[in-house]
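A single protein chain has been removed from this complex, and every other one stays in its place.
Chains: A and B, in written order; residue numbering restarts at 1 for each.
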Amino acid sequence: MMIDKIESHLNAKFPDALSNVAAGDRHVIFAVEQKESYPVLGELKSIGFDHLSDVTAVDYIDQQEFELIYHLRSHQQRIRALMKVRIPRQSPVASSVTALWGGAQMHEREIHELFGIDFLGNPDLSELFLEDWEEIPPFRKDFDTRKYVKEEYYGDEEQYPVVKG
Amino acid sequence: MSFLTIPFGPQHPAAGHFHALIKVDGETVLGLDPYPGYLHRGFEKLMEYRVHTQNCMLLDRICILDPLSNEAGYVNAVEEIGRLEVPVRAKYIRTIMLELGRILSHISWIGEMGMALGFDSACRIAWGDRERIIRLNEIISGGRIYPVLFCVGGVRRDISPEFVDKSYEALDYLERQLEFYDSFFFKNETFIMRTKGVGKLGASEAVDLGVTGPNLRACGVDYDIRQDEPYEAYPEVNFKVVTREEGDAYARCLCRRGEIAESISIVRQLLKDVPGGPHRVQLDPMYKTPEGESHFCVEAARGELCFHVVSDGSPIPYRVKVRGPSFSHSLVAFPYLAEGSTIADIPVIYWSLAPCPADMDR
Partner (left out) sequence: MAYLTEKINGIFSPFVLLKNLFRKPVTLQFPYDSLPPVAGYRGRHILDLDKCRGCFVCSMICPNKAITPVEFRGRKYPQVDLGKCCFCQLCEEYCAGAAIRLTQQAIMVTMDKESAILGPEALSQAPTF
């Protein structure tokens, strides 16, 4: 179905759930509340969005929220859909979409390690890239990479020795 | 039931920068656990400390074997937020370099596939042929492996007549070499016997796992971003999307071989009539994008590469997310396909998916 039909179809099934809708030539972007996110994703999968390209997390520390963005594509109709969900920053929990798309399990595992968001229903959320990590999740905005590197690896050593001549 | 755990580790003649533990009972593989992270440099966090001009230096290092696709993804995403118009000459130069980079990546892949099968001579010949294209990179940009060529607003350097002449020489040489590869590699009976029927992936399974690129086109789904959502100068060229039906390792290998031939024809079409004009729009080094975000997808040689850039009105991006194509191939599709196969098939399955560990870890 065409892009405007997707919007009307979703509005019919979930009244007042979609907000901030923007539609381009071949893509549609919208935001939903957290409680509607799993039903809307299930509906999107059933109308043909069978390729989950990516799950992204953005840390809005000033508004004390995380934003999860689901990038979907329908190979049949060649359209993309981006769905955004905001979740609170204190003890962030979201429901996993592994049951809908098998490839989502690894994306959620990476976000859990790097942002600290918990996904209910994901079979395996063990560490992926980092080993023996004891600090806060590193991709959050309150983790300063340069300060960590300076303390951990340079210590007291003068970082920029001055050479005369 | 008892099983033996074998490491398919980073020090292994047929695995590079990737570690997996294989659970084996006799010759049958029961399961595979990947342990990525050898090349995790944290690019997404590093890019939050640098302006857009400086970030263009970091992008090449995300996927080492096909560096220009990463540059194209980021630069186009930033230009989309600011609605910048890039001159036409820059688009042609970018597309020529992107297609040469695709040929480079596929030739490197032939070498890696030879290494997986134990056919070292193919690896040496293929990596010797890479030199022709690396020399072209050096002529245009000064860097052999990391041409830091794209910038927000165009390309940093222009092409010279010497580049055009040497490109034609290189393309003629590669066309002859492709027939040579056919004769000893793609028609090799050992290669055919070891790859036919191995690692079979159905179309709906592949889409569910997140597989993209030539791996998906070998299952019958014709998803090619250059045709569906064309960018740069791709609307101006004619080319065929190579698909096959079987979905096994043999089909994936032949898809890539077909793509080398198509890329050579695309570069020839573009080199014939590169339009004149400026090759970049001069911008302030501390270029400020307006507030907003954008999502841009590029057809890299290994699959679908996506950049999601969020900007808050300052010269430094607020968040950059890179979706590497090999993330789904190595971590999701490879364990799925390895289950139930034999030990001897593991390197063949792994390298027929053409993973790039740098892409997976970022």
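Here is the rule we go by: a residue touches a chain if its C-beta (ideal position, glycine included) is under 8 Å from a C-beta of that chain, and two chains touch if they have at least 3 such contacts.
Since we're looking at a predicted model, the values are computed, not measured.
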Identified contact with the non-displayed chain, of B:25, B:138 or B:222: B:138
From B:23, B:50 or B:288, residue that would touch the chain that is not displayed: B:50
Among B:18, B:92 or B:119, the residue in touch with the chain that has been omitted: B:119
Missing-chain contacts mapped onto chain B: 50, 53-55, 57-58, 119, 121, 125, 128, 131, 138-139, 141-143, 148, 156-157, 183-184, 187-190, 192, 285
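We adopt the following convention: only the chains that are shown with their structure count from here on.
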Intercentroid distance (Cα basis), chain B paired with chain A, Å: 24
Touching residues on chain B, where the partner in the complex is chain A: 36-37, 40, 42, 44-46, 49, 204, 207-210, 212, 221, 223, 228-229, 295, 297, 304, 306, 308, 310, 318-319, 321, 323, 327-328, 331-332, 361
Chain A - residues contacting chain B, complex: 26-27, 50-54, 56, 58-59, 69, 71, 75, 78, 80, 82, 101-103, 105-107, 128-131, 138-139, 145-146
